[in-house]
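The structure's right below; bear with me while I get my questions together.
Complex shown without one protein chain; remaining protein chains in place.
Chain IDs A, B and C follow the sequence of writing; residue 1 opens each chain.
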Amino acid sequence: MSKPAIGMVGLGRMGANMARRLHLKGLDVTVYNRHAQKATDLAQETGMHAASTLEELVQKLPAPRVIWLMLPAGEATQSHIDQLLPLLSKEDILVNGANALYEDSMAQSAKVEAAGVHYIDAGVSGGVWGLKEGYALMVGGSQEAVARVTPFLKALAPGEDQGWLHCGPVGSGHFVKMVHNGIEYGMMQALAEGFAILQAKEEFHLDLANVAEMWRYGSVVRSWLLDLTADTLHKDQVLDDIAPVVADSGEGLWTAQAALAMKIPAPVITLALQMRWASQGKDDYAAKLLAMMRNQFGGHAVQKED
Amino acid sequence: MSKPAIGMVGLGRMGANMARRLHLKGLDVTVYNRHAQKATDLAQETGMHAASTLEELVQKLPAPRVIWLMLPAGEATQSHIDQLLPLLSKEDILVNGANALYEDSMAQSAKVEAAGVHYIDAGVSGGVWGLKEGYALMVGGSQEAVARVTPFLKALAPGEDQGWLHCGPVGSGHFVKMVHNGIEYGMMQALAEGFAILQAKEEFHLDLANVAEMWRYGSVVRSWLLDLTADTLHKDQVLDDIAPVVADSGEGLWTAQAALAMKIPAPVITLALQMRWASQGKDDYAAKLLAMMRNQFGGHAVQKED
Amino acid sequence: MSKPAIGMVGLGRMGANMARRLHLKGLDVTVYNRHAQKATDLAQETGMHAASTLEELVQKLPAPRVIWLMLPAGEATQSHIDQLLPLLSKEDILVNGANALYEDSMAQSAKVEAAGVHYIDAGVSGGVWGLKEGYALMVGGSQEAVARVTPFLKALAPGEDQGWLHCGPVGSGHFVKMVHNGIEYGMMQALAEGFAILQAKEEFHLDLANVAEMWRYGSVVRSWLLDLTADTLHKDQVLDDIAPVVADSGEGLWTAQAALAMKIPAPVITLALQMRWASQGKDDYAAKLLAMMRNQFGGHAVQKED
Partner (left out) sequence: MSKPAIGMVGLGRMGANMARRLHLKGLDVTVYNRHAQKATDLAQETGMHAASTLEELVQKLPAPRVIWLMLPAGEATQSHIDQLLPLLSKEDILVNGANALYEDSMAQSAKVEAAGVHYIDAGVSGGVWGLKEGYALMVGGSQEAVARVTPFLKALAPGEDQGWLHCGPVGSGHFVKMVHNGIEYGMMQALAEGFAILQAKEEFHLDLANVAEMWRYGSVVRSWLLDLTADTLHKDQVLDDIAPVVADSGEGLWTAQAALAMKIPAPVITLALQMRWASQGKDDYAAKLLAMMRNQFGGHAVQKED
């Protein structure tokens, strides 16, 4: 029996590594990238197949096909779906692995399913570590479609039966991934606050890297985020040349928005996001106005911008 | 019958203006300042009496005396009390009008009362506007002592029976003033957030000064802080040359600490304080660490300090 | 010259009192309510005109007409607009005074303006006190349309030139009103936290009504919300028979959502909303799970529901 075949579209850091992991696990992977050279290089290096056009990709895959899109959410994903849909046949499956808003995925799915093609939304966690340790996969879609992609889920996940879940109908995969990232915002903020308190206690001359390392074993806060924190602190715990600016991608915001829309208090997740924005200077107008108010009622001096 | 006499010690912005208001209301005011010239100048300008030493102050005041200390909390106040106590007689009254921690005032009172001198803690609100509009006065002390200073409270307050209160025993005056300032932190933050939202809605080209001015009448948020906000926005609503740095004095912190000590949730007051600290860069280590964590797990770029 | 005429549609607490105020100020008011009796009664009591159908209302008003809708946002407002539009003529004006989401008002306006009828969104603040003290009015619409309703704005507002503002284009009125309510959430929470801290300080036996009353004069936190707080505390400061449940209407939520959508940190406004939700029990699942987690790692006892 031939091994299950999959097409991977989008060979950024995530897509390329996921293709590698699928290939290493013995699956039949054909890769495609808008800049074809990337696909050719990866195929040459690893022995996967490469397709230089979407038409070629579709031709090279046995029907019914499984194509996994690992592209930026929004236009990039949508335009590839628009190009692929006319080339696909009934019962083919499109997996959207982007960090997309679950409501967008539900709307996108409706159009794809209308063309007789199955749609699966897959939230993928793992970052730069996924190739080696496996990816956590949160999948939404029909029983039938998810059953057909299960070999790929098992290969991508950290274990055959670990780290992947068919969460529910289309949308639920990206929803669960979104909440996962929301929790991550809160956990990261809690860790960062804790280490900031330790760092401020100058009289104890604490070695923060050693503290983090020690907490990795037996403590209540042991976690993968703590492991990474320990790594980072081992390299540098002074952080003098790092700017105090924390970027945010969409999913923390979406979690906060979903919680508001459902009237569920998520104060810590929301605040973790707001603190990131404050670090980006999005709080500046409020702060300037507060400084002026204090000046107005108390005659307190105001700092001028240099 | 002679008019009630009071000594005012400390002629900073608050003390000098309070002396003026007492004098304008027809009370008999003797002023003292560590730099005697300030007292002499004020007396010359207004017709009050000046004392160039604390001994002279005590001699010039009819017994039983009332002396109001309007000095920075802590050492400045304590050292003046230490100098005054040996000069005073039983039944004299010391009023501590500083922004002191109520627990410190209670401890201070115990020593003063042990010497037979009455102690009153007075929280004073009013800032640069108090001379004209009157000061809100929150007073703690015995019935007897407070009764004797009531003529001065009536003169300082916005109205004879408005804007001053004998709150309870010693400590309660500074406690109520502390909570007053805590509420102020929360209200200011709420206003600042609201105007920041308005300012960010560029498509509406809102005139924030006009919005603030309009809200002053008939709206639910009309308040003195809004009046000041309107004043400030009328002068400048772009705030381009103001640094986004909000200072804090002690009382917001004390309120947050008191709430913690009593296990009363005061999340908005506490957060308003924490946002001020974030504006001062006290959040920087946490932000740097968060940026490094993101880099560690996601390979996200980190901004370097210039 | 005849006095300006207006039709008021919707005679709930707000609409009826606004009609009264317009009438008392000498304007020509025709009232309509779905239950016609309410309109008839109000007209009989006050001498306004009543219309028992929307057709009659339109006929009774001189063209170009001004009709002010004071109905619940959403379907009630929309269905009245749908009924009115075919009856109206070019240059007539519809004012939507509901607490509507500004984006909905902008969409609604597009349809109304397409029919040649002007649309104004008016945010109205004032509650049960507006009849006597006047309403704060935040108005969005074209220069031309707003100029024509200005006589009514001047009559409704607390002063001819106070408490009303043409904020900007359609949508801006409801946007500014929304932010106003958001600020209100934050201010109320700050006040409530402060009084909760005072109340918890049992050793001082503070009279909270007296504290609130005193703060009304000369303090930094003096405000209309404090006035109301004083009123309420004068009646009852124990609050033993009041359930600790705080309802929320839409506008606090909309403000939090708008801030998120614009990436402006509004932590205090957002948290004030979340604390209301917590008071409504919307935090219960999280709390139950936390209790179980503590039990799981520490063997801590868990309370069972009765």
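Assume contacts are C-beta pairs under 8 Å (C-beta built on N, C-alpha and C of every residue); 3 or more make two chains touch, one makes a residue touch a chain.
In this text the structure is predicted, and so the values were computed from the model without any measurement.
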(message) Based on the whole assembly, the unshown chain contacts which displayed chains?
(response) A, B, C
(message) Touching the hidden chain in the complete assembly: which of A:Ala100, A:Val146, A:Ala258 or A:Leu290 does that?
(response) A:Ala258
(request) List the residues of chain A that touch the chain left out of this view. (result) 125-127, 130, 133-138, 140, 157-159, 162-165, 167-169, 171-172, 175-176, 179-187, 189-191, 193-194, 196-198, 200-201, 204-206, 210-211, 213-226, 255, 258-259, 262, 264-269, 271-272, 275
(request) Pick out the residues on chain C that sit against the missing chain. (result) 13, 127-129, 188-189, 191-193, 195-196, 199-200, 224-225, 228-229, 231-233, 236, 239-247, 267, 271, 275-276, 278-279, 281, 283-300, 302-305
(request) With the missing chain put back, which residues of chain B would touch it? List them for me. (result) 220, 253, 256-257, 260-261, 263-267, 270-271, 274-275, 277-278, 282-283, 286, 297
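Note that in this section only the chains that are shown with their structure count from here on.
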(message) Report the chain whose CA-based centre is farthest from the CA-based centre of chain B.
(response) A
(message) Suppose you list every residue number at the chain B-chain C interface; are over half of them used by both chains (same) or under half (different)?
(response) same
(request) Point out which chain occupies the most central position, where each centre is the mean of Cα atoms. (result) C
(message) How many angstrom lie between the centres of chain B and chain C, each centre taken as the mean Cα position?
(response) 34
(message) Quick check: what residues of chain B touch more than one other chain, meaning two or more?
(response) 127, 189, 191, 193, 196, 200, 224-225, 267, 271, 275
